[in-house]
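Sharing a structure below in structure tokens format, with a few things to ask.
A protein chain is absent from this complex, but the other protein chains hold their places.
Naming follows writing order (A and B), and every chain is counted from residue 1.
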Amino acid sequence: MNTSTLPAIIPRDARPRRAARRVLPGFKLTLGFTVFYLCLIVLIPLSALVFRTFTLTWPQFWEAVTGPRVLASYRLTFGASFIAASVNVVFGLLVAWVLVRYRFPGKKIVDALVDLPFALPTAVAGISLTALLAGNGWIGALLEPHGIQLAFNPNGIVIALIFIGLPFVVRTVQPVLEDAEKELEEAATCLGATRWQTFSRVIFPSIAPALLTGFAMAFARAVGEYGSVIFIAGNMPMISEITPLIIISKLEQYDYAGATAVATVMLVISFALLLVINGLQSWQRKRSAGNSQ
Amino acid sequence: MSIQIRNVNKHFGSFQALRDVNLDIASGELLALLGPSGCGKTTLLRIIAGLETPDTGSIHFSGEDTTDLHVRERNVGFVFQHYALFRHMSVFENVAFGLRVKPRGERPSEAQIKQKVTDLLKLVQLDWLADRYPSQLSGGQRQRIALARALAVEPQVLLLDEPFGALDAKVRKELRRWLRRLHDELHVTSIFVTHDQEEALEVADRVVLMNKGVVEQCGSPQDVWDHPASPFVYGFLGDVNLFHGRAHEGLLHLDGVAIHTPEHAGAQNAQAFAYVRPHDLDVQRYTPGASGIVAKLSRAIVVGPIARLELLPVENNHPAGHDPLIEAQIPALQFRELGFKEGETLVVSPRKARVFLQPQAS
Partner (left out) sequence: MSTQNNIRSAQRGTTEAPWVRYTLTGIALVFMFLFLVLPLAAVFTEALRKGWDAYAEALREPDAWSAIRLTFLTALVAVPLNLVFGVAAAWCIAKYEFKGKSFLTTLIDLPFSVSPVVAGLIYVLVFGAQGWFGPWLAEHDIKIVFAVPGIILATIFVTFPFIARELIPLMQAQGNDEEQAAQVLGATGWQTFWYVTLPNIQWGLIYGVILCNARAMGEFGAVSVVSGHIRGQTNTMPLHVEILYNEYQSVAAFAVASLLALLALVTLAIKSMAEWRMERELKALAELPPERPTPALGATAGSAH
């Protein structure tokens, strides 16, 4: 051993700091490819939208996004999405509860079926819902004589949005329910709480973040939904025309500026929802991390 | 292969994990890095391996600077705390992995690989498990396979990160003995990290005690036990009682007793404290005027050959926050002969003590 080549033992760090080297190779390659792909597929096209919007003057932009037809479509789109997401919260929680807590024959099939709206193409969902709810469909034929029309009007839109939003709530709440500590419920019961009290004061607060996240995700999906809605909607301007359809009709009339403007509004709302969802998800994670201590 | 560590510093964010660490490890020795959690021992081990890079300082293998070498090129064997066995490969494939991924020119033939793997599995006495998968093995078995896998590439240095941490006490004891025997057979320079002092003192040739990123002491197990270099080492190894007092010209004055401390002959009424092992305490029945610390016997645990006595001093002059409880150990036979009862007042005097002066605030 050649000790003369070793540095002397010096009391303070005289050598400059060296950069940390990563043990696993491939950082530059994978980061580079990921960023490249994202730029190509996401950032450049999105920036085209933003730039195009800026070619409009403010009055032009304002006119495009606040025309009466457009405003009506906002009310419809957001209103229907809100109602559908709310219904999904109630029934989604119910379905998740039943799947996690109870046993019944065919449970595994029902569990798998929850993801059907994820796997089924939206157009197929659209035409089959229409077939069901139209005057001559199975359900439509039952309800129309009583004056309840569920197709070709906003009702149909809400139903379609309930369909596509269901898995979001169920799949967000299910894992939280599965991880919930039975001991908390047992403790509440020992202390004298009724089942309803235990649910409303102990269980519900612990799944509230997940419910909110599921609601936000179902809402976000519903706002942008196109394929499952346009068949059943009726698409009458001012009454049953959703915002994505407005974008398409402007495009068909070569009103690129108008289409871009409305699309920008939708994009901004998507971003906002995305941030909200991310925030809710990290809140949910913090909550569940605390619970598992 | 000897190892030299020079001036190593490592930060994680604002936390300093290692502070000016210097160490020399002789070829073929079995070294233990011992210390409480967070003392930097695992970080140091990983820096030697090349799994972390030091901020400043260098690592040398037999004099050659390896600091900038990738872990792949250092020819070290590393046994991870949770084994890190490849869960989708059989035991045989796990051990053969290092041989299979060698570059084409260096790769041994299939027959050679088979031979080598079989030999290694025989060495760790698990050749009958060759076709099993890691999930079908017990913790102790996984540990030995992880070791066999590390040895397959004939490393110059073997590094083990808390090798027995996840195992139950009985398995741990068996594997400890087994590791020592294996080392005596193979003579590979080995370093293992542990927070269990019994393990370090029983297995290693030399022990390095670390605390808060600094090396406190380095020496043979006998050495560090008999001559602890700092209060930390004294307190970390074995049970100890801590007494506060004042040192003046070679004498330490505690409540009721004075201890000779020739090494502090020059002390002038300095605050000091003494470390005394439980078995270095003399326990007698109280008689007025007896020299020693007067204490009441609050609990006596007489299980086996040793009687463990818990005593509370009658006069409590200890600083706030300090537990005044004194632990003494006397042979059970002596305890029964003297006939002490719980609640009795006794007098305790140290036969041997290690005295440290309170560091002067500068």
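Before moving on, here are some points about what is shown:
In this text, a residue touches a chain if its C-beta (ideal position, glycine included) is under 8 Å from a C-beta of that chain, and two chains touch if they have at least 3 such contacts.
Just so it is clear, the structure is predicted and the values come from calculations on it, not from any experiment.
The absent chain, not drawn in this view, touches the displayed chains A, B throughout the complex. Which of A:Asn155, A:Thr213, A:Ser240 or A:Thr260 touches the hidden chain is settled by the complete complex: it is A:Thr260. Annotation: of A:Leu76, A:Ala125 or A:Val173, A:Ala125 touches the absent chain (contact as defined above).
Only one of the listed residues, A:Leu46, A:Leu71 or A:Ile148, touches the absent chain: A:Leu46.
Along chain B, the points of touch with the absent chain fall at residues 49-51, 70-72, 76-78, 80, 82, 84-89, 97-98, 101-102, 125-126, 128, 132, 135-142, 144, 149-150, 152-153, 166-168, 171, 174.
Although one chain is hidden here, its contacts on chain A can still be listed: residues 22-27, 29-31, 33-35, 37-38, 41-46, 48-49, 52, 91, 94-95, 97-99, 101-102, 104, 108, 110-125, 127-129, 131-132, 137-139, 159, 162-163, 166, 182, 185-186, 188-190, 193, 195, 198, 220-221, 223-227, 231, 243-244, 247-248, 251, 256, 259-260, 263, 266-267, 270-271, 273-274, 277-278.
Here is the rule we go by: only the chains that are shown with their structure count from here on.
On the side of chain A, the complex with chain B involves touching residues 1-3, 5-7, 9-21, 23.
By the touch criterion given at the top, residues 2, 4, 6-7, 9, 20, 22, 50-58, 60, 62-63, 67, 70-71 of chain B touch chain A in their complex.
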